[in-house]
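All protein chains but one are shown at their positions in the complex.
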Amino acid sequence: MSGLRDILLALAALGAATAGFTALSLAMERHWERLHGRGAPLPVRARRGLRHAGTVGLLVSLASCIALRGAAQGWVAWAGVLTLAGITLVLVLGYAPRGVARLGWGAAALAMLSLAGALLA
Amino acid sequence: MKEGFRQSMAWLHTWSGLLVGWILFMVFAAGTASYFRDEITLWMKPELHAAAPARVPQALAIGLAQQTLEERAGGSRRWFITMPTARNPALEASWIPAPPKGADPQARPKRREFGSATLDPATGRELGAARATRGGDFFFRLHFDLHYMSGLWGRWIVGVCAMCMLVAILSGVVTHKRIFKDFFTFRPARGQRSWLDAHNASAVLALPYHLMITYTGLVTLMFMYLPSGVQAIYPDKQDAFYADLNGGPAGNAKPAPERAALAPLGPMLEQATRSWHGAPVGRITVTHPGRANATVNLVLQEGRDMTQDLPNLTFDGVTGKLLSGAGRERGGAVATRGVMYGLHVGRFADPLVRALFFLSGLAGCAMVATGLLMWAVKERPKQLKIRADGKVGFGLRLVDGLNLGGIAGLLLAMPVLFWANRLLPVGGAGRPDLEIACFFGAWAIAAVAGLAFPARPMWRLQLGLGGALFALLPVLNAATGGAGLATSLARGQWAIAGFDLVGLGLGAMLLYAALRLGPRAAVKPRLAGSAA
Partner (left out) sequence: MTSIASKASRRATGLRYRAGVVSRTIAAIGGSYLLTTLSTRVLALALHLSPVDKVVAATLSGLAIYPCAVMWTFAAASAGRAWLGLGAACGLAGLALWALRSFGGGA
């Protein structure tokens, strides 16, 4: 059912973008500190890993959008998805910073499950 | 010099934004609402809520439309038929009557002369006298034509504001030193800082959208704003330019004196759909129906391609033969303009992309509002430091008042329009204008009140009222003959349900904002700089 596939791809795009942005934000000291407390060091390996994970997340999101809407409209959809993901993350970082890790893992899980579902559907 | 450059761009950003900010807020708010203009119109016509969205074959619907039009609009210059879609389940027919004897046949018909009818696609009969209302089209027109003035003035004013917006965006990006470092930064409850963070976030997180919508907005009317290109290549031949641009026949052909029966439209529609591999037809225009030189133009239904230049076919109205239109070649520049126009209007957008556009539009409203409010917040301590009497200068007081009336006042006026739509008596002349007068009346009162008492209690009052009016829209809907949430959700009428839900959501946000401005918030002032 193409309707179900569309919904799953959209969820995958959203989840991947949110997870990606979360990872990228935690790769910055000021947000890492929000989660782990002031002065908590950000190890170099963690920073690199988070940056890579973040980039992968964003690219997966882009791929889902293109799979969903084709080449031209896919980019437009991706920009919108990034906006939604960004706003979500910013609100969590601002009002519930301790929950940021949960947001990232939850979004990643959503993305992976939805992608699996979309590939099978 | 680098520092001087950043500083001058900061200055430019502030002033290009501040001077036109209140108009821009309205343009963004009305424009964002326009993404759902069909849905808004449908909600504002509760008489149509009962019509279940049945799938009527297009050939049948167009035959019924032709019948109705031949009965009611036989001698017209032109007919327009819009086929039903998921967003608007009715069959819309409108027509331009023949010019009265002695009038210039080449003169452009005034909007008031258009006749129109909303038809049931299954029977061809006019749908149960839905109340007269402009519906969502009001917001659509408001965001570029403004109101209570000629469209030309409105478009120039909005154009100037849009260009200021573009300058503000570009200078804002240039002046934002740590745009990547600040990407996810938002520190609530920190006064000036929070306003700045909110402004940055709403601007940067939707930056591609803001750039796109502003530039493409200017593109839609660019030949009016910058006519020198047209003048250089088509001096005194504007009609020819537009004909080349839109691919239609130049000018308005005069009706042939001989009468001839219009061929049935059904077979033409089927031929068009076949040539588009089954894609449905969107709009049909019949020129000079009933005359020997009648032509029928069919356009592909929107929602397929991003461009505004949709494939269309033209048929001879008497014989039904295909005249032109198969696969027109478009040059790169014209195609680019078509895509840009299409991006702005967003009719191609499916529900997901449309919702994302809507969200980005809301972010745009937030960007403008936080910018305006931030200026006042930053200016206040500067003024209080200089003045001994604890009052602020005229400029700041004016900005405070305009902020209140322009932001909270507008957010109050919008639901008033919907309440007026349901509470004003049906029937009676000038009903649509009366609804609109209620909108502007409420806004005017709010603006005057805001300018008179630009303080926290007034903010709370207006945001609270606006929030309540928005949040109660689902209740209003069910109580005044519309399909309530339970019904619309059960029937899958997402247009109506969506309106109710968005109203509820916006109302909740405004009420929350009003609550946060309550007496408790006053206990938390940090430094002299945090007046939020």
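Chains here go by letter, A and B, matching the order in which they are written, and residues are numbered from 1 within each.
The criterion applied here is as follows: contacts are C-beta pairs under 8 Å (C-beta built on N, C-alpha and C of every residue); 3 or more make two chains touch, one makes a residue touch a chain.
Every value quoted in this text rests on a predicted model; they were computed, and no experiment measured them.
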*So which shown chains sit in contact with the chain we cannot see?*
B
_Candidates B:Ala90, B:Leu142, B:Ala198 or B:Val230 - the one touching the absent chain_ = B:Val230
*Which listed residue (B:Ser171, B:Thr185, B:Thr314 or B:Asn403) would be found touching the missing chain in the intact complex?*
B:Ser171
*Pick out which of B:Leu245, B:Leu323 or B:Ala478 touches the chain that's been left out of the picture.*
B:Leu245
*Of B:Val219, B:Ala437 or B:Leu489, which residue touches the hidden chain?*
B:Val219
*With the missing chain put back, which residues of chain B would touch it? List them for me.*
1, 3-5, 7-9, 11-12, 163, 166-167, 170-171, 174, 215, 218-219, 222-223, 225-226, 228-234, 241, 244-245, 331-334, 336-337, 340
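Methods note: only the chains that are shown with their structure count from here on.
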*Counting in whole Å, what is the centre-to-centre distance of chain A and chain B, each centre being its mean C-alpha position?*
31
*Tell me, which parts of chain A touch chain B in their complex?*
6, 10, 21, 24-25, 28, 30-31, 68-69, 72-73, 76-77, 79-84, 86-87, 89-91, 93-95
*Residues of chain B that touch chain A when the two form their complex*: 181, 183-188, 197, 201, 205-206, 208-209, 306, 343, 348, 350, 352-353, 356-357, 359-360, 363
